[in-house]
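All protein chains of the complex are present and in place, except for one that has been dropped.
Moving on, here comes chain A:
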Amino acid sequence: MRRIQLTYQTKFGLLFISPAALYFAGFWVLPVALAVVASATDWRIGRPAHFIGLSNYAGLVSDPQFHHALLASLTMTGIALASIVALALVLAVALNDSGLRLSRFYKLAVFAPVVTDWVATGLAWQLIFLPNQGVLAGLFEGVGLSQWSSLRWTSTRQLAPLAVAIFVVWKMTGLYTMVFLAGLRSVPREFQEAALMDGASATQVFSRITMPLLRPITVFVVVSGFVTVIGLFEPIFMLTGGGPADATRALPIFMYETFFQFQRAGYASAAGMVFLAICLVFALLAARQLPYSFYE
């Protein structure tokens, strides 16, 4: 009887999840398998491919362009992610107060950039960063810092990665603020209240009670933030197009250009696999720490 029950459950369970299996096979397994095969060939679009083993990977290791891409990716992701996590945490702590007036307005304001698209907001940011005439230049003039109004934000090597990072921080901090806020809400208030009763200061309560309880959600934010930010193509495309020189030519831009402009399908696939491996390492780190519980 129990056995029959089990096969019945298996049969219908698999039936219901079959669309997902199809999708997963078609849009993740197959593409990755294809890319692995392509990465071992010298395939260029429109020409026959030959098997060349690991030569593409060896090529990447000694390709200064690829080194620049890795460096640019890590620099921009590092700057953006560190700022996002710090800002999101602080904002969430400030918002986690049921008696705070205007809190709904603040929440909507902080989150608004998240739901809009990169291109429309990117157009605005292009004009914000425009030297001498742009919004930032106008604001600098307004506060008497006129020597800064001629800064070429998107076309100097030092500032361009920073400009992209600022745009990314503006666009994404709201998302992780809300994730942190949800995390803070799940911390039972009694813990904090009891500690305050016992004479602990607000800073002590935060560092000794709230922060440790937020650890899993912080890990989630860092990992999912890393993978999301390092995979971003749009903000770079909108602000700098990868320039000046190679200063912002990050991995997604490098792959896009190698494939769609230079048609080097094999080489671009190898770069894609390295990129995927980097993200996979982070995803696996996350898997151990993720707060998901499947047995509710």
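Following the convention adopted for this analysis, a residue touches a chain if its C-beta (ideal position, glycine included) is under 8 Å from a C-beta of that chain, and two chains touch if they have at least 3 such contacts; residues count from 1.
Here is the rule we use: contacts and distances are computed from a predicted model.
Selecting from "Na(+)-translocating NADH-quinone reductase subunit B", "Cell division transport system ATP-binding protein", "Phosphatidate cytidylyltransferase" or "Carbohydrate ABC transporter permease", the unshown chain of this assembly corresponds to "Carbohydrate ABC transporter permease" (UniProt protein name). Taking the complete complex into account, A:L127 is the one of A:L127, A:L145 or A:A245 that touches the chain left out.
Only one of A:L14, A:A58 or A:A245 touches the chain withheld from this view, namely A:L14.
Only one of the listed residues, A:A40, A:L81 or A:I217, touches the absent chain: A:I217.
Contact between chain A and the absent chain runs through residues 6, 9-10, 12-17, 19-21, 23-24, 26-28, 30-32, 34-35, 38, 87, 90-91, 94-95, 97, 100, 102, 105-113, 115-128, 130, 132-135, 137-139, 141-142, 149, 170, 173-175, 178-179, 182-183, 185-186, 196, 202, 217, 220, 223-224, 227-228, 230-234, 237-238, 241, 251-252, 255-256, 259-260, 265, 268-269, 272, 275-276, 279-280, 282-283, 286-287, 290-294, 296.
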